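What follows is chain A.
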Amino acid sequence: MNNGIPIEYFLVTATLMFFAGVYGFITRKNLITMLMSVELMLNSVNINFVVFNRYLFPGQLEGHFFSLFVIAVAASEAAVAIAIIINIYRNFQSIDVEKTDEMKF
Partner candidate 1 sequence: MDILSFLVIIPVLTVLGIIIAKDPKHTRIISAIGMGLQLILAAYLVFAYLGERNAGNIAEMLFRQDYMWYANLNIHYSVGVDGISVAMIALTAVVVFAGIFASWKVDFLPKEFFISLILLSTGVFGFFISLDLFTMFLFYEIAVIPMYLLIGIWGSGPKEYAAMKLTLMLMGGSALLLVGILGIYTNSAPDGGALTFNILEIAKVHIPIEAQRLFFPMTFIGFGILGALFPFHTWSPDGHASAPTAVSMLHAGVLMKLGGYGAFRVAIFLLPDAAQELSWIFIILTSISVVYGAFGAIVQKDLKYINAYSSVSHCGLVLFAVLMMNKTAMDGAILQMISHGLMTALFFALIGMIYGRTHTRMINEMGGLMKVMPFLGVAYVIAGLASLGLPGLSGFVAEMTIFFGAFQHTDVFHRVVTIVAVSSIVITAVYILRVVGALLFGPIKNPHFEHLEDAKWFEKLSTVTLILAIAAIGIAPLWLSNMIGTSLQPIIDKLSMIIP
Partner candidate 2 sequence: MNLENFFLMRHELVLTIITLMVLIADLSIHEDKKYKIIALATTLFAINLIIGFFPSLTGNLFGNMYKTSDLQLTMKNILNLGVIVILLQSVTWLKTDENKLKISEFYLLVFSTLIGMQFMISAGSFLMLYLGLELATIPMAALAAYDRFRHNSAEAGIKLILSAAMSSAVLILGISFIYGTTGSTYFDTVAMHYSNTPLQTLAFILFFSGMAFKISLVPFHLWTADVYEGSPVNVTSYLSVISKGASAFILVIVLFTVFNSIAMIWKPLMYIISVLTMTVGNLFAIRQQNLKRFLAFSSIAQAGFILLGIIGASEIGMTSVVYFIFVYIFSNLGAFGVVSVIYYKTQKECIDDYDGLYHTNPKLSLVMMLALFSLAGIPPVAGYFGKFFLFTAAASAGYYWLVFIAVLNATISLYYYLLVVKAMFINKNDQPIAYFKTDVPAKIALIICVIGLFVIGFYSTIYQYIQSISFGL
């Protein structure tokens, strides 16, 4: 049932995605973009789960379920995050992450 694409390809892609996400999270100044980067990371993990399930443990569904849950959680996370970002915008008149450093040291 293997359609020829070796597992490594998926894993490499996932890893690239993950670190792309990390990179974005660390460098982009826009809070929304940062949120998107997090989504990227989460999705890369989803790929991991699905691929592991599909390739290594075809007999079961745990990986698939896990990825479903992750997607759901990610959605709710996004909802709350965006709400807060709006709140940030109200307070700071900007959604630049570097503006939000009133508390430090």
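Regarding candidate selection, all candidates are chains of the complex that A comes from, given by their letters.
Operating definition for what follows: contacts are C-beta pairs under 8 Å (C-beta built on N, C-alpha and C of every residue); 3 or more make two chains touch, one makes a residue touch a chain; residues count from 1.
Keep in mind the model is a prediction, meaning the values are calculated, not measured.
Of the candidates listed (1 or 2), only one touches chain A in this complex, namely 2.
On the side of chain A, the complex with candidate 2 involves touching residues 18, 21-22, 25, 31, 34-35, 38, 41-42, 44-45, 48-49, 52-53, 56-57, 60, 62-63, 65-66, 69-70, 73, 76-77, 80-81, 83-85, 87-88, 90-92, 100-105.
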